[in-house]
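Yeah, one chain of the complex is gone here, protein chain that is, but the others are all in their spots.
What follows is chain A.
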Amino acid sequence: MSELIAFLEPDKAVIARRPEIIADLAGLVPGSCLITEERELVPFDTDAFVSYRRMPLAVVLPETTAQVAAVLKYCNDNAISVVPRGAGTSLSGGAIPQEDAIVIGVSKMNRIIEVDFPNRAAVVQAGVTNISISQAVDADGFFYAPDPSSQLACTIGGNIGMNSGGAHCLKYGVTTNNLLGVKMVMFDGSVVDIGGKALDSAGYDLLGLICGSEGQLGIVTEATVRLIAKPEGTRPVLFGFESSVSAGACVTDIIGAGIIPVAIEFMDKPAIEICEAFAKAGYPMDVDALLIVEVEGSDAEMDAMLERIIEIARRHNVKTIRESQSATEAALIWKGRKSAFGATGRIADYICMDGTVPLGQLSHVLAKTSEIIDHYGLRVANVFHAGDGNMHPLILFDANDPEESRKAELAGNDILKLCVDAGGCLTGEHGVGIEKRDLMRHQYAEVDLVQQMRVRAAFDPKWILNPSKVFPLEGRCGGLAEPGDAGPDHGKAAA
């Protein structure tokens, strides 16, 4: 990669104190929780945004909230940066460290503490994987709704940091809509409990603020999440259309008709070709766009809903309709979609964009995206959650070609700006991280950003938590309400 994204200049004084800091950390956590050997640090030098890597000063993998608190207090007292980490599946570089930072990973805190069906809640440690919550309650007829594509690996702590979503969020919402409470360690090592098993909590909606804050406000060590009764059955249907425009219009009409399926996924021709070559899901090859529409409920309910959806699809000249007749067929329909990222990775390097647009703008943004990609002489495959307007253009390029890498990043930036200009936003579910940090000014005016940074300062006065993420590096401390509310001068970004 061409390293278009700047990092903060690491604090040389902190790096010089490394042996002393490691000795101090060894006094706070058991030796088995501390990683300092370079060979063992390598897996923590990046996350799933692999274009950028920085070796951390040390990695701590605590086993208890008390250990997280001790380390965070130490780091705050000594002005050492902290990068919180779940499973490291962030696609926006949200967990990429720096040379002067301690990574605090929650992967060892992976216990499901309590499952409470009458209150429809589960209390879990932050390092529990997303899918293991659903697996733990599956036999009793429940599930945890948000289902990011990385759900096999990603942790609930990371999900809270990024406010993760997934294919089924059209009906059930994203993490923030399914989170009841957290135990969180604040910058100074104090531990707070926010919310619980009640449906809403007292005072300001701190839970709503923490969700999606990308590890900037504290480190969540436990979460209370909502459990939902599983539907009796689910049925995906595959629709093939002559054009992306028809498919997009079909999505708008389904929703306009008052039908909210549990998922509406969209794939364009390049995405269909890539996924079919990999997954052999039997996708039609003579169409330009695919929709996977999933409904749920009893057989009678699904029949009734599908009848209406199919009627709408026919109005948009649908060429192929494939209703799954069995669990195997249903799995195959999803297999193609769910392998999209992996399958794309086999044929080329790619970066995955994550812009969101109002539903009425889908066709316009798809057409403009093609123009942008053509302009840079690249290729793109579009696969996304159409029901909620969350687009994922996969920009294909050759990472060994610096010029092409640069073009891919520039094209990505243009596409995200396009989403914002169409009334949408820079990121629907992947987060800002380092990737979109410098684009924040395209979506927000200075006053909007400063208000966010002031709130951040209320949680982390020294700006030690995940410091180089989310907000533009320059000017980040300007305009705060009072001197002393800001952190140290972070205005000096390394080019």
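Everything that follows uses one rule, which is that a contact is a pair of C-beta atoms (placed from the backbone, for glycine too) under 8 Å apart; a residue touches a chain by one contact, two chains touch by 3 or more; residues count from 1.
We take it that contacts and distances are computed from a predicted model.
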Q. Which protein name, taken from UniProt, belongs to the chain you can't see among "Carbohydrate ABC transporter membrane protein 2 (CUT1 family)", "Heterodisulfide reductase subunit B", "Chemotaxis protein CheA" or "Glycolate oxidase subunit GlcE"?
A. "Glycolate oxidase subunit GlcE"
Q: With the full complex in mind, choose from A:23, A:42 or A:260 the residue touching the hidden chain.
A: A:260
Q: For the chain that's not shown, point to the residue among A:174, A:291, A:352 or A:378 touching it.
A: A:174
Q. For the full complex, which residue in A:13, A:139 or A:445 touches the chain that was left out?
A. A:445
**Q.** Which residue of A:42, A:113 or A:229 touches the chain not shown here
**A.** A:229
**Q.** Of A:271, A:432 or A:465, the one touching the omitted chain in the full complex
**A.** A:432
(Q) On chain A, where is the contact patch with the chain that was removed from view? (A) 116-121, 140-142, 162-163, 165, 169-170, 173-174, 176-177, 186, 190, 192-194, 196-209, 211-213, 216, 229-232, 252-253, 255-260, 297-298, 300-301, 303-305, 356-360, 385, 388-390, 423-432, 436, 440, 443-445, 447-449, 451-452, 454-459, 470-471, 480-482, 485
